[in-house]
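Handing you this structure, nothing more for now.
For this view, one protein chain was removed and the others were kept in their places.
Take a look at subunit A:
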Amino acid sequence: MTGNASTLESEPVLSATALQKAYGATPALDGADFEIHAGETVAVMGPSGSGKSTLLHCLAGIVRPDAGVVRYRGQELSAMGDAERSALRREEFGFVFQFGQLVPELTCLENVALPLRLAGARRRDAEQRAARWLERLEVAELGRKRPGEVSGGQGQRVAVARALVAEPRVVFADEPTGALDSLNGERVMQLLSAAARETRAAVVLVTHEARVAAYSDREVVVRDGRTRTNVSADVR
């Protein structure tokens, strides 16, 4: 629910063309295309093993495709060095995964402040901003607790706060509600959508759940490593 055609910028913030990626002899992507604009939420759907997560990893610069091009704000990711791509992931991208993304030794507040600290912010400033994000995600009271002491739904809200605290231009969410019950999943999606809308972040949302995908502006279906965006009504 974050964007519409009239408010989107004409150039995509992130795009991919003809991506190919194989793990050994197993092809994961076989000519996948993708684009997303600022303020837009795009759901990436498809059966298990179709290549959804590989597409996300290539888009985020976590995995290098065997062929094809990923561009972030016009710049080719493959032309960047490892350090440059790491900096990009740290400063411009935010991540929410299904499981295990919080650092267990840190408190929830420190977890949320982490991206700011890594970007060089002073501890006090970083934690003040982190506290505001925890509040926004309705888990202000969890600041001093460690991830092992909070429920799955609470932990996921902390993870969303951490993904958004540095106000990234792109948020990658891989099955963000996959481990939650309906009520918690619903609330996490509402909060994620609202926060992304406010910060004009683009959200790449990998999900197999249609009710989660319904929070997006449009969907891209991945099947056998290929993407399918527009479906023709012609059945011949």
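Here is the rule we go by: a residue touches a chain if its C-beta (ideal position, glycine included) is under 8 Å from a C-beta of that chain, and two chains touch if they have at least 3 such contacts; residues count from 1.
What we mean here is this: contacts and distances are computed from a predicted model.
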- prompt: What protein name does the UniProt record of the undisplayed chain give, "Quinol oxidase subunit 1", "Iron ABC transporter permease", "Electron transfer flavoprotein subunit beta/FixA family protein" or "DNA-binding transcriptional regulator, PadR family"?
  reply: "DNA-binding transcriptional regulator, PadR family"
Statement: Checked against the full complex, the residue among A:R73, A:R117, A:K145 or A:R228 that touches the missing chain is A:R228
Task: Consider the whole complex, including the chain that is not shown, and state which of A:A79, A:V103 or A:A214 touches that chain.
output: A:A214
Statement: Note that subunit A touches the absent chain at residues 1, 47, 190, 193, 209-211, 213-217, 219, 221, 228, 231-236
